[in-house]
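Note that this complex is displayed minus one protein chain, with the remaining chains in position.
A and B label the chains in the order they appear, each numbered from 1.
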Amino acid sequence: MTLTTATPKSVLTGAHFLDGDQAACEGALAAGANFAAGYPITPSTEIVERFAWRVPTVGGIFLQMEDELASSIAIVGAAWGGAKVFTVTSGPGFSLMMEHLGYAAMTETPMVLVDVQRGGPSTGLPTLPGQADMMQARWGSHGDYEIIALCPNSPQECFNLTIDAFNLAEEYRTPVLVMMDECVGHMTEKVVIPPAEEIKLYPRRYTSLPPSEYLPFRPGPDGIPEMVKAGAGYRIHVTGLTHDEHGYPAMDWQAQKKLVSRLVKKIRDNAERIARWEEHQVEDAEVVVVAYGITSRVAQRAMQMARAEGLRVGLLRPVVAWPFPEKRLRELAARVHSFVVVEMNYGQMVYEVERCADGRTRTELLGHGGGTVHEPEEILEALREAA
Amino acid sequence: MSTLPQVNPVEPFLRSDRMPHIWCPGCGIGTTVNCFARALVESKLPLDKVAVVSGIGCTGRVAGYVHLDSFHTTHGRAIPFATGLKLANPDLHVVVYSGDGDLIAIGGNHFIHAARRNVDITVICVNNFIYGMTGGQVAPTTPVGATATTSPYGCFERPFNLPFLAESSGAVYVARWTAFHVRHIAHSMVEAFQKKGFSFIEILSPCPTLYQRRNKMGDGLDTMRFYKQHSVIKNGANTREVDINLQGEIIVGKFVDIERPTLQQTMDQQLRQTLRDRYAGWGGA
Partner (left out) sequence: MPEAPAAPRARKFRGQVFIDWDRCKGCGFCSEFCPPKALAFSGEFNTHGYHPPYLADEEACTGCDLCGLYCPDFAIYGVRVPKN
């Protein structure tokens, strides 16, 4: 697939001082997002506030809907009208959007959903960070589906990874999540936005077949069907019911197997390609810290402190949290002494690490309920114990 | 001898490969689909540009049976889907075709907001006073005293007056007919398609298997006769006064037909006014 480049008008090229929310908005604009619907929820609101301010001069629409249910489905409708779409939310809204996340997965609608995680459960701590939506990101909607989720750990990454999210959404015809946290969303740092021609975009996989030959859900060789938009003369039918290649409801186990296995495989079979992580000093590490989002930055400091004490500690930071970097974790599990998973929850991604460790190495959790980030010292203490 | 059309005039509008449909004998939904097909012919809309969006339920299945770009969405959310679809492609004629439970219960919030905003869509609400697909549960339109599976001793909630709800929320075109009034339905649909803004057509329809049977109202034909006998056409009636009284009259007609700028228009106007030539508008999808 030939990549296109961003249009200069949408790209705020230059060096800026932005917070993560603002950077995510700029990432969406740079990626060519031209339709967003949203509902105010701390700490994500600034993303759409900025989009509402910017997009009318760039070209596009923002509509604040009456709730997250409307927001999450309005963007699906707009996507089928041909738009490039996203919405933003936090915990309580994320829960509301789950049905439509599943609908987008089932109908293979490209869209991006940004969850700026806060303390939970329920109303929780609206203005303070958490990382307790990570498992919900993977399993939140009902039924079998796979999800792609990225975890920025800086405002710069909020910009970069949002563009990557859009590209993954188009490539795999699937909803993609950007799992920020309140800390990353509200911290202000330097964000460098490159010129438009350096930003590569994956174009929507529209078919070139005529209507007489096109089937909306017939997969190509890579397991992904080509798309069309409403009004182009294809007379498509799209449903959330289990469907056949025509898009018609097909209510039997054979159709279920055929469709759902393909939806799952289209991500699972590409998990190694999609997975992305960062490693620091892992080569000789006895203890590997696994951390993502803002926690990874504190963990990195703790790792440096541990190294200064002579402890052989490394850091593995999943950048794409789902699909989880399973292969790499399994490799490391064969030789490291232990994993220490640091996250702002009482245990979520630790289970993935534990699963990959498969009993071959110890997995420790240093978690807490959120509301604040970890202290480097408390991570260091855990590392000393683990070593 | 002239060659006669050997094809049912409604056939080109159907996905014939999906016939027969799932609706029961005597159900009025299919009747409304005939009216829809006729209205599409009369209004001369370019069919490639007509999109049908429905929710979940018996009426929601209409989307799957019409040979147009059609979207069978989630329960209650056809209207916000349609809002996004229409904004992304203003050339489309977007028709929401769904049932009373889907549009007014779970979808109620979206209904009133879309009417408030005057989203340029046509909403066809087939009201059978029940949740049909799931086996006959009570709906916000079920009359007091009527039996349903989840109100087995009789419904004790006051039902919505849908035309009043639509008008007070801001709909610019409001009509109600019964499945008996086929020509009127088709005519209202033509008017609604041509109308700029949120158009709402309520169509009372029999659910012989569940609503009519449980409430001893006979079958579909009995209900159609009932509609014929009990309905009174009062165009321009005050929507406050059109509550359905199944012991008395069913007031049908075109109640509201006003002009108001659509969401697209108010959005463009406001942004253009504030941003002037910096307003980039909708670049198109």
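Here is the rule we go by: contacts are C-beta pairs under 8 Å (C-beta built on N, C-alpha and C of every residue); 3 or more make two chains touch, one makes a residue touch a chain.
Bear in mind the structure is a predicted one, so any value in this text is a computation, not a measurement.
Shown chains touched by the hidden chain across the complete assembly: B. Interface note for the absent chain: among B:Lys44, B:Arg183 or B:Arg260, the touching residue is B:Arg183. Across B:Pro9, B:Pro46, B:Gly135 or B:Gly248, the single residue that touches the chain missing here is B:Pro9. With the whole complex as reference, residues 2, 4-6, 8-11, 14, 19-21, 23-31, 33-35, 38, 180, 182-183, 186, 219-221, 224-225 of chain B touch the missing chain.
Note that only the chains that are shown with their structure count from here on.
Here the spacing of chain A and chain B, counted between their Cα centres, is 37 Å.
Listing the residues of chain B that touch chain A in their complex gives 15, 17-18, 48-49, 51, 53, 63-64, 67-74, 76-77, 80-89, 91-92, 109-110, 113, 267, 271, 275, 278-285. Residues of chain A touching chain B in their complex: 9, 34-35, 37, 56-61, 63, 65-67, 69-71, 73-83, 85, 99-100, 103, 229-241, 246, 248-249.
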